[in-house]
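A single protein chain has been omitted from the complex, and every remaining protein chain is retained in its original position.
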Amino acid sequence: MTDTAVESRREARSAGPAPPLRPQNRQFAVLAVLVLLAIPLPLILPSAQGAVAVRILIFLIMAVGWNIMSGFGGMFSFGHAAYFGLGAYTSAYLLVEHGVSPWVGMAAGMVVAAAVAMVIGYFSFRYDLKGAYFALATFAFAEMLRLVTTSSDAVNGAVGYQVPLIQGSSVWQMQFPAGSPAYFWIALVLAGGAVALSILFRHSPAGRYVVAIRDDELAAASVGAPVMRHKLLTVALSGAITAVAGAFYTQYYLFIDPQLAFGSSVSIEAIVTAVIGGIGTIWGPVVGAVIVGSLADVTATLLATPPEFLSFLQGRSGLDVILYAVMLILIVRLMPKGIFGTLADKFSERRRR
Amino acid sequence: MTATIDTDAPETRAPSATLAVLKRAGVVGALVAAAIAVALIQSGSGIVVWQSVVTGLLTGGLYGLIAMGLTLIFGVLDIVNFAHGALLAVAMFLSFGVVQATGLHPYLTMLVTVPALFLVGVLVHRGLLSGSGGATLENQLLITLGLSLLLENGLLLFFGAEPKNVGLPGETHLDVFGAVVAGSRLYAFAGAVALGLVLYWMLQHTRLGTAIRAVASNGPGAELVGINVRRIHTLTFAIGAACAGAAAALAVPLLSVTPTLGEQFNITAFVVVVLGGMGNVVGALVGGLLIGLVEQLTTIYLDGQSSLLGVFVVFVLVLFLRPQGLFGRRT
Partner (left out) sequence: MSLLELSGVDKKFRGLHALSDVEMSVSEGEIVGVIGPNGAGKTTLFNVICGALKPDSGSVRFAGTDVTGRKPETIARRGMVRTFQLMRPFASMTVAENVSLAAQHHTRGAERLRDRAMEVVERVGLEEWAHRPATELPTAGLKRLELARALAARPRVLLLDEVLAGLLPAEREPVLDLLAELREQDGTTLVFIEHIMAAVMRLSDRVLVLDQGAVLATGTPDEVTADPRVIDAYLGEEPTPHADA
């Protein structure tokens, strides 16, 4: 390459601005602002909306977990209920049977979920399950856990666990009077932590390997990306984060059973949230959680006092799921990168011009 | 260069000959015999095991029937149709509605459910799955997942969750060498086998069947010899959906009709499809019978466990050890 050749081509086509060296810094700043803005919410919102806000945060944690494995890692999981349920059951079991603090239970649940994710992952990768087969295998494992818990007396079978109520409130026991803003703040810390972790991971050397392996496994391996190790790391992290959602869910709703913990609707909620927001992006799960998490409430209000033409639907259930199913189909068909992903693309395209 | 095969891709396995398939069928048969023997020892009662085997096989026929549509769609279009169970539920409601409205014999509702589901299949494929937006595997999974949520909750919204039942006029119970069998079960089984044969015959001996097989084995090649691949895809998807319609009419006297009934059948159908080899219609029927047996034997082996647990154990083993199915070959 002679200098003049390079020069002339530089003129012919603009290279575009170099991206920031550490894009994560900006993302952390955005996250900090979002968290700060959210802090006063439970004090402002009426209590019913406060509950919706907490649910949004639970969905957010689940979607972040799913997105790490299936978005960044491209390993399409249909069984994240397994990790949610393991988080829920581990913490509930330790609390009810052994009086262990839910915080410790949460940590234990993360470890258990990560370990199970790695075992499932190891066999799936070892036997080279891809695409639909991988999705079906993850689904099968979640269902097996549901069936086994349902029929195991050691974890109360189909009855599940009720969190024992305490007097007053206690941070260590993660229990507060109903409607207390503390639940929201704890969920906010957990969800903020989950998003922060996903930012950190995405821009770490390991996270970049994971994305490269998703894009092209052989090409990544051929420039030295350790494939198996990074896939296992991804599923472990994803499982651990999802377990946090499960453990918190149990404390917040004070109840867990096999269907709530391991049912396929849990897996579906994680998927739909991430996909609607934008699969494989940092902020997609946030956008998706706000939409999917509040949809049930919006439709419930709508159906409680339906407008004239919808009066026949009064008191019926299912409309929220119908709405998010329609949204899911439309988004996959029309904007496969999800709401956030599509907007981000539009924006960066405009900036390049 | 771009048109050539990607020779950078990892290798593929050698094909197995017919002999190997026969050998494997022998192994499977031996495994089944052994499983039944163990069940005999465990329960100590010949009649209990015999009843289980008969019930298992009869239920399995139904599973096979439902799975046939699914496996056809997968084999030809490479689509994992998560909405198959929901389509079955829609067909059940349709059958129930027709019986309610006209008093038609449940089996005759097939005259309505099969064409209706065929049409639904055409619409779903043309409207949602074909074209660029439905291209990748993940997108297809998501679209059919969305469709299944849509259909199930649509049924829930309009018909509510209360189970609905359709009785078979003149229902009898038969004695099969000591095992008691409801007539409706036996008829459903016979219907399943008959439909399986019709489907097989259609694939092997009609022009349409030949075209479908050509598209399944080599899409671009079929295009070159003048087959309209998109049309075949739509037809195949519609035939797959119509299978669910037929299965619904056969099964409606056996089951409580609820919006979510498809879920449970969906799971089993996937297991059956993988077991029989994705795309293998006869494999689906055999796989269905096996899964029916596994379910029944599980309840003998593992007292108090759900019959589905055994199904999933088999499923995971097959996925890991023989993802091409018991009778399929790796492609």
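For reference, chains read A and B in written order, and residue numbers begin at 1 within each chain.
Rule of thumb we're sticking to: contacts are C-beta pairs under 8 Å (C-beta built on N, C-alpha and C of every residue); 3 or more make two chains touch, one makes a residue touch a chain.
Quantities reported herein were computed from a predicted structural model and do not represent experimental measurements.
Annotation: of A:Ala225, A:Leu260 or A:Leu319, A:Ala225 touches the absent chain (contact as defined above).
Touching the omitted chain from chain A are residues 1, 6, 9-10, 13-19, 21-22, 205, 208-209, 211-212, 214-216, 218-227, 280.
The rule is simple: only the chains that are shown with their structure count from here on.
Taking the mean of the C-alpha atoms as each chain's centre, chain A and chain B sit 32 Å apart. Residues 76, 78, 123-124, 127, 129, 131-133, 135-137, 139-141, 143-144, 147-148, 150-151, 218, 264, 268, 271-272, 275, 313, 316-319, 321-322, 324-326, 328-329, 332-334, 336 of chain A are the ones touching chain B in the complex. Remark: chain B residues 8-10, 74, 80, 128, 133-134, 137-139, 141-143, 145-147, 149-150, 152-154, 156-158, 160-161, 259, 263, 267, 270-271, 274, 304-306, 308-309, 312-313, 315-316, 319-321, 323 touch chain A in the complex.
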